[in-house]
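Every protein chain but one is kept in place in this view of the complex.
Take a look at chain A:
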């Protein structure tokens, strides 16, 4: 184990220690124990019946019953939502749910509920019909009474006329008139009902045509919309009454009524009695039309489980690898997720997440360096952090969810970007001499050859960051490219060395000294004698100002190491050192051939295969050798993206904002500012951020982590009620 005494252990560096335990629980206490363990949330269960199908397991029927109960509860929840009630939450921590009792109760309540629902629907339908009937009766009744009055009046008039006529004319004529009058009284039938208003005019027309004009129709408008019994919606309707004579006409009219969806209601002459009955029934209905009360379904039964025998708890020793668990808070969890996305750490190997918290935003910032953009990013991240509580309870879209989840990552990236922005001296691509005046000046007072030979360095080096004079000069790119490429190599070599050192600590922790001598030491020697040496001569060249060509030095170190360096000599004894390195190279290739007797075999009963380990190590060696060159070159993306960012930013500033400024026109200036802002936000703040994020991620996942990270563990997923999704919450 670790802790040699002086330094405390860091929790985030290695997984929390795990233990495999064997639990034997008596059956009567089983349910309670598991539910208490679920509340605790610290245990992950292993499936010991993995080879059995779900139907063969011992608790399959219980699970089916639980599923049935869950369905019933979902139904209740839906109905309650429709009726506008909300279920109240009860604290269930203290009492035990008695599942059998609950099941019976749920079944009863469900049948009650379904019956109530059906009855409710039937009653609603009948109610609507009766409402319509009432309307028909009112309107038709009105019409009939007015018609009757006018008919009576006419008859009286006629009678008066005939009696008057009778005194003058002969009595024969009078009789003829009355008989012909009575012969004109034909038996008329009528149909009354309701028709939707928009169909009333075509209805009338078709009736007229179908019966060849031999019907009399009267319509009356109903002011308020009524609930249609068939569709259940409110529709504007008209009351109609159709008078006809003859059976065939009647059947035609009935068919037309059905086609138009007009509801028919019978009307009797004895108006008063019918009306009374209808109002009675309506009254009864309105009583019933109160909200059907849905009772609360969930009851918690408290019953003590008097089990005499406690559960047996037994620790098991095993060679299998336990799950990995890191204890993270809201700040470190997002960085840990970045690492986990590549692979979960093997149990108790070093967690790269510890360093990723700083190096990931740092490498991002190297590619992003602009303190103006950094401030914008910081403001966005601070907004998300300040509104943390509000956003975490809301349901956000996919992209917003990702941005919100990474708010601390973005904040760190922004802080480092502000720092590198000061180093690169770029504020939306504009440099400022913030710390001291520029170190460069003209060679002579007339500044004749500034455009040909350039300035010279007259003062001390600009103390913090890049000299502001460089921006916009013709030799800016050669200088910056050289600087940034060398910086990328230096940073890359440092990070890769950190990776190799972590592999040393892993080897020490797991106690495999073989790994130390045959993996760590060769790797260190190889990487540092090649790229560490390159870093050294870069720094020496900078310090001494020599004009040695480093490409030449490096390449000829291998091609002809014994040659005289001549003008490429950087320091005394360089020739000797390079020759020595060449020799150590050949040594490396012989020692790196594994003579390893690998003491790590995953299962005690598996046999150790020498040839397998040999091949594995050979592949590893080749991979490392080739990988060292490619990984170091891969760090040059730091230079590439940083160059792209500063060029884009410079283009937007020079070609958009400054050009708009030149025109001295307010409208063009406003348009220019808007275009500049849109371009900056869209291209630089969004696209470049994503791009730099991605590349920093790749550098971590591949170049840094392949030096030490195995990442084939699995995550600890405890059985915890608190972690269950809230969708099924009742």
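Methods note: contacts are C-beta pairs under 8 Å (C-beta built on N, C-alpha and C of every residue); 3 or more make two chains touch, one makes a residue touch a chain; residues count from 1.
The rule is short, and it goes like this: contacts and distances are computed from a predicted model.
Participant: Can you tell which of "VPS35 endosomal protein-sorting factor-like", "glutathione transferase", "V-type proton ATPase subunit e1" or "C1GALT1-specific chaperone 1" UniProt lists for the chain that's not drawn?
Facilitator: Not shown, but named in UniProt as "V-type proton ATPase subunit e1".
Participant: For the chain not shown, which residue from A:325, A:408 or A:470 touches it across the whole complex?
Facilitator: Touching the chain that is not displayed is residue A:470.
Participant: So which of A:60, A:201 or A:458 would be touching the chain we can't see?
Facilitator: Residue touching the absent chain, from the options given: A:458.
Participant: Out of A:256, A:423, A:521 or A:613, which is the one that touches the chain we can't see?
Facilitator: That would be A:423, which touches the missing chain.
Participant: Which one touches the absent chain: A:357, A:378 or A:553?
Facilitator: In the complete complex, the chain left out is touched by residue A:357.
Participant: Using the document's contact rule, name the residues of chain A that touch the chain not shown here.
Facilitator: Chain A touches the chain not shown through residues 7-13, 354-355, 357-359, 362, 366, 419-420, 423, 430, 433, 437-442, 444-445, 447, 450-470, 472-476, 478-479, 482-483, 486-487, 490-491, 494, 539, 542-545, 547, 658.
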